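Apart from one protein chain that is not included, each protein chain of the complex appears where it belongs.
Presenting chain A:
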Amino acid sequence: MSSKMIVLMSSDGQSFEVEEAVAIQSQTIAHMVEDDCVADGIPLANVESKILVKVIEYCKKYHVDEANPISEEDLNKWDEKFMDLEQSTIFELILAANYLNIKSLFDLTCQTVADMIKGKTPEEIRSTFNIENDFTPEEEEAVRKENQWAFE
């Protein structure tokens, strides 16, 4: 039995053939399939091939196959290995999952980043996300004091 295939095109011009059932885990792609505009392939201007490869790998793994069910424990282990990536790659995956609207991947990537940076100081987080500190030194000290226990 052949399954319907669709073509996804990355921003750097590479094409990937994917089973429709696997691809529609992306709500964005699912809507396009519904609207029937996938005949010439789907250009994903926001997703580079290197990231799209990972996204497709994820969707394939999470495409539930009744014949070969995977235990939750095995999936968790696989998630861990899958997310063993450089921080910058994970950020790109977050954006791709956001753009493609793949909830579980978005969840996983955000949680992974959260776990990576939750121990950082506010100064480090400010510089990571380019957040401007608009507190005066006195104001900042007051907020710190109010929540002193969080800094111990």
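The rule is simple: a residue touches a chain if its C-beta (ideal position, glycine included) is under 8 Å from a C-beta of that chain, and two chains touch if they have at least 3 such contacts; residues count from 1.
One rule holds in what follows: contacts and distances are computed from a predicted model.
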I notice the complex is incomplete. Of the names "DNA repair protein RAD51 homolog 4", "Small RNA 2'-O-methyltransferase", "Geranylgeranyl transferase type-2 subunit alpha" or "F-box domain-containing protein", which is the UniProt protein name for the chain that's not shown? "F-box domain-containing protein"
Residues in chain A touching the chain absent from view: 9, 11-12, 28, 32, 37, 40, 42-46, 48, 50, 73, 76, 84-89, 91-92, 94-95, 98-99, 106, 110-111, 113-115, 117-119, 121-122, 125-126, 128-135, 140, 143-144, 147, 149-151
